[in-house]
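One structure, pasted below without further comment.
Here's a slice of the assembly, chains where they normally sit.
Per-chain numbering from 1; labels A and B assigned in written order.
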Amino acid sequence: MSELVLGVVGWGRLGTAVHDLARAEGHEVRVYASRTLPNPRTEAAPDVVVDCSAPAALTGVAELCHHWRRPLVQCVSGLDEQQEAMLSRLGRSVAVVAAPNLTLGNYLLSRAMRCIAEVVTTMARAGVTGAVPEAAVFERHPARKAHRPSTTAVQLSGLWTSLTEHEVSDVASLRAGDSVSDHELRLGWDGQSLALMHTVGSMRTAAAGAIGIAAAATHLPVGVHHAHDVFDQMLAVMGGDGGKDQR
Amino acid sequence: MSELVLGVVGWGRLGTAVHDLARAEGHEVRVYASRTLPNPRTEAAPDVVVDCSAPAALTGVAELCHHWRRPLVQCVSGLDEQQEAMLSRLGRSVAVVAAPNLTLGNYLLSRAMRCIAEVVTTMARAGVTGAVPEAAVFERHPARKAHRPSTTAVQLSGLWTSLTEHEVSDVASLRAGDSVSDHELRLGWDGQSLALMHTVGSMRTAAAGAIGIAAAATHLPVGVHHAHDVFDQMLAVMGGDGGKDQR
């Protein structure tokens, strides 16, 4: 990974972690406070903008990226519909990566879910009764996280439904305990269950994902991309056919 | 699934559960006590033999299947090397399914492990440091289960090593709690972890797997097959290409 100029919005936990790690990895980092964003006409553009602030900053951040014609890695979760629409509009002029969860483990959890869903829906279509399990998503974040459920939990739940055409029975949230987060997919059949549990213990883990995706974003075409699709493409490049399960 | 004549060896928990469920599903079931196996010359052959007894019975069970020319579903775990060799020899004359774990959940756990291993080894080969996690396997069975670790845990551990070329850090066993079993794969990276946890709460779950595999075994070619390969083939038949992850 060659050196980047990273523009980071927000001095919160994630912004600080991205700053610290990117500096340690030899990148140039410019952190912008979300309330005093730079003037894109007078301030030189970074290679990519990583938004680690809050939903309210999105209007200004989108303007920045649009004027600079620089890709945006959007790490803020809890966007409302209007803000999602704003991302879509921005995606007409630059590459936007929607990245509410930046960790390898979340990507692997989603991949494993796809793999399981593939088997059980094949069985169901072949007439095996009871093949599709009851599914539920549980997530935990520290008490200071206000909105619930987390965007990651909503996406896991939505992915399950799109893969299996079955709604999850519940998406539950607990606000307690340490940083950073737990996300759990619970699958239950008659007489057995399978749980996939992802725990992030360090903000540095999310920061590493953000930097990796920011580097990839500089090569992405205009449009809105999901972080997992970017991971898919990175793997395909790495492995030739590495994005596919080869068994 | 058309009606079968099932020969079940052993009146233990699993044998009894297979008997009860197979009867309820309309199959004919003959249960043989492991110490007084029938004479294959005078007793009519079932369609398939399901061994639910103990390692010590294997010599007699193998003779039965060889004389009857009937497939064997071998559900007994904890076989030693000599007994594994006996299965291989039997595999020259009939179809043998090595099935120490008969549950859908165990199959899905293995599939998910393959899917995850594929990603992390692709990353590692591309030079991403720290992509392959520390892996460990934990299993729990009730206190009455003597040998440890379980064959299923050993196989999960071996599968991880064969997929990633990394040894697991530990295979740990706890002997306590209720029937039937827990098996857990723990993956740890710097700052995050992913656990896959399979719990079987009912012997009926294993029995359902045994009957499904027994039905499939009547169509298998001579040779030793692993239960998961049989599941793979069943899925391929069900889905056309359903045995492959299509994403």
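The rule we apply is simple: a contact is a pair of C-beta atoms (placed from the backbone, for glycine too) under 8 Å apart; a residue touches a chain by one contact, two chains touch by 3 or more.
Bear in mind the structure is a predicted one, so any value in this text is a computation, not a measurement.
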Total identical subunits in the assembly as filed, 2 in place: 4
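Heads up, the rule we're going with is that only the chains that are shown with their structure count from here on.
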Touching residues (chain side subunit A, partner subunit B) in the complex: 103-105, 107-109, 111-112, 114-116, 118-120, 122-123, 125-126, 128, 131, 189-202, 204-205, 208, 232, 235, 238-239, 242-247
